[in-house]
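In this view, the complex is presented without one of its protein chains, the others remaining in place.
A and B are the chain letters, set down in written order, and residue numbers restart from 1 in every chain.
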Amino acid sequence: MLPLDTKAKLTNWGHAPLLKVADLAEMAVGRFPFERMALDLRSIGQKSAATAELVGLPWAGFIANQDAQLPSGRPGVVLDDRAGIVRPGDVIELQPLRSRVLVRYRRGDASNVLFATEQCNSYCMMCSQPPHDVDDAWRIEQMCELVKLIDADTPSLAISGGEPTLLGAGLNRVIGHCADRLPATPLHVLTNGRRFSAHGYAATFEAAHPALSWGVPLYGDHFCLHDYVVQSSGAFAETIKGLYALHQAGQRIEIRVVLVKPTVERLQELVRYLYRNLPFVEHVALMGIEPTGFAKAHYDDIWIDPADMADALEAAVEFLAARSMAVSLFNLPLCALSRSLWPFARQSISNWKRDYLPPCEGCLVRERCAGFFSWTTDAWTSRAIRTITHHEEGVSCEKH
Amino acid sequence: MKFRGREAFTGSRPYRLLPLRFRRLPWDPSRAFVSSMSGDWLLMEHATLERVIDRVLAADDPVLTDMEARHLIARDIDRSTLAPLLSQYKARKAYLSQGPALHIIVVSLRCHHTCSYCQVSRKPTGASSFDMSEEVANTVVERLFEWPSHTLTVELQGGEPLLHFERVHGLLSRIIERNQREHREIRFVIASTLHDLTDEQVQVLKTYNVQLSTSLDGPEALHNANRPRPERDSHARTLAGIERARATLGPGSVSALTTITRRSLEDPLAIIHEYRRRDFHSISLRPLSPYGFARKTVARTGYSIDEFLAFYRKALEIILSVNHDGYELEEGYASLLLSQLHTPFSHGYVDLRSPTGAGLGAVVYDYDGQVYPSDEARMLAAMGDTSFALGRVEESPRTWLSSPAMRRILDAGVAEALPGCSDCAYVPLCGADPIDHYARQGDPVGHRPTSDFCRKQMGMFDLLLERWELGSDADRRVLEQWALKAPRSTPSDDVSEAG
């Protein structure tokens, strides 16, 4: 796990902009103006110490290990960052009041997220990011700025929240920016899809970005179950209508199913429903619970040990795969899954919140295992967790 | 905001029924097959269904949840949605979205066979006056591109089309040439015995990426008895043709149909093993139709639909066991019906649609320039009944569609509106065949209780559903695989039974 923020001493900053962390290579590429970059003095070796000429360029500021290294009178960030949380190529947000630096974009990471809003129109029992009813429309502008500082070869980017569609046309703006600056980067928006049931909204995303897709959760094959899980009457109908509207607008859709207990109880019916009613979805993700946020308050209602859903998972995956519907398992450790499901398991947990448990030491398949959310406690850990220590049947041949 | 329990989300209004149909299971009349208007379905206790309809079931009964998920009822209409039902219905009827995609061209009536049951009014091999002329062929090509369908399947048949190969070659090249500026997706199929197929012909077929459809009725004795030639070598010649075609066009280039005669009924095992021996992975067991010469010889070659169904039941067991042996073999008609049961998709088959595929999904251009909505209509005309002739190739497709023949077809062409069909639980998965009913019963609407078409469809659906429900996991896997592999519409996949 590599955190996304760290303590910092911030000096001489007027307002606190988003900054691209630059090394000399970044300067040489010249994609970003000096005014948007902070020169990472840590990246410049002792021998070729920063020359006056280099420091004299109109950098927005400088990043160093110690005060003494900072050019005097210029904005500076002093980090105690042995872990390498902030590195050249990253985009950081400065928070002078909290004396912290937030990594808003991490170079080379496959799980960068644009955080759209804290607001949400659902109230899911297992929400890992509980919503807040605050006006954070300023985030639209910040996301647009952030997109300008993201590497053009970024492998993927997500937009999440909260509920991004609550930005209305603001979401179109952000996606439009991505289309301009990052046309080759697959862009995945996590949304409950409810707003797309409103006439015409989905159509505004036609041809919005060359590699845009939407991840929409569905927790039941009927409204009672889904509405209960998302704690919102009428949500199921809106999401379903929204999915059809998205499809009509030529959008690519992923269905995300968080494996809470009431949903697992009807998993077979749910995947049947997907096949019968939404056969156009291009991917189905069956996802382990992230044990934080609201989830912690609803342990008894939502937790089911992955070991106890083995049959349901196997049947659901087999059903979808036989019907050419791509299916993946997220957030589930390999030792808790039957061997036949391993080819479907993904390393889905972002590295900044991924950890391994003591039994993972020396585990043969750790390198391709999803691992655990950093905040996983014993109660949220399957009894099936164990070390896979030798070449059990099938391990080696499934590796490739 | 406080979290609320399940009971807070069950809705407040009573459920309502959605359009549904039911059929008691013949193998267990206390239960029923219940289908929605889009063909989603559920097997349930008949008594439970009765209680659902009479509103005497507890509101939280789990069966209501299953029924809701399959669009048989809607609880609280404010919180559920009919969008999925509508979407399923449209998917099921996707074949309506374009004009006819299957275009059958009869290049010659000549044939070297003298099959007693022939569906086609064949002529002797030397009778070149029954060949399609170049002028007619050219006009057909013009008409072909007047239809709006982006994907076209062009099927060349006879008689024996290879006897008039010059015209076959001419049509293929002219269509491709025309398509240089039309940019349609075109698939060619030739229905042929493959007798006398030459290497030169195969090279031409390869150039145009032609699929071949032939007839193989079973082992040598049965095939030769069904398909007499003076030389008594029909079976050997067909096999030689299959080998020749496969060698150049690939192992999957030839499909075969099995016409079931009275003689065939006795030995399904021999027929199926012949297919396996000849490396076919698909077999199509096809009952005789009441057309062509078949109707005249019904006493000698004919049998009842019940006899056919009994044969088919035995054959299905054999085919399943062949699959369990590890050799993949599907039965074509079962695949079609199973795809209707087990997938939400539309199929590419023109003979099982509602509205009917005749004229709407397929058009037949006869050798002499007459145009028909189906091969059956053409055969009726050959026997002197031109009730279903659409017109001539010199006229426009618009004229054909507004012909009295087409009106007669459409009047009886929607299964959901036909007596005996409208309440049938299988109707969302079935089709209307007004020309078949006219041919057999003298009336396009038809009388369902005595309809062979209906009896066959019901018998097949019942059998396949029973076999699936009562089958082992391995049986189910095979049957579902057939369903999933069956071609979908996209009308480009249209297929006919010709051959």
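Some observations on this one:
What we mean here is this: contacts are C-beta pairs under 8 Å (C-beta built on N, C-alpha and C of every residue); 3 or more make two chains touch, one makes a residue touch a chain.
Assume contacts and distances are computed from a predicted model.
Only one of "Nitrile hydratase", "His-Xaa-Ser system protein HxsD", "Cytochrome c-type biogenesis protein" or "Anti-sigma factor RsiW" fits the UniProt record of the hidden chain, and that name is "His-Xaa-Ser system protein HxsD".
Checked against the hidden chain, the listed residues B:45, B:146, B:177 or B:385 yield one contact partner: B:146. In the complete complex, the hidden chain is touched by one of B:10, B:98, B:289 or B:323, namely B:98. For chain B, the residues touching the chain absent from view are 16-22, 24, 37, 49-50, 53, 82, 85-86, 89-90, 93-94, 96-99, 146-148, 396-398, 401, 419-420, 423, 447-450.
Keep in mind that, in the parts below, only the chains that are shown with their structure count from here on.
Remark: chain A residues 123, 125, 221-225, 227-228, 231, 233-234, 236-237, 240-241, 244, 262, 266, 269, 272-273, 275-279, 297-298, 322-324 touch chain B in the complex. On the side of chain B, the complex with chain A involves touching residues 1, 3-6, 8-11, 40, 65-66, 68-70, 75-76, 78-81, 83-84, 87-88, 91, 343-345, 480-481, 484.
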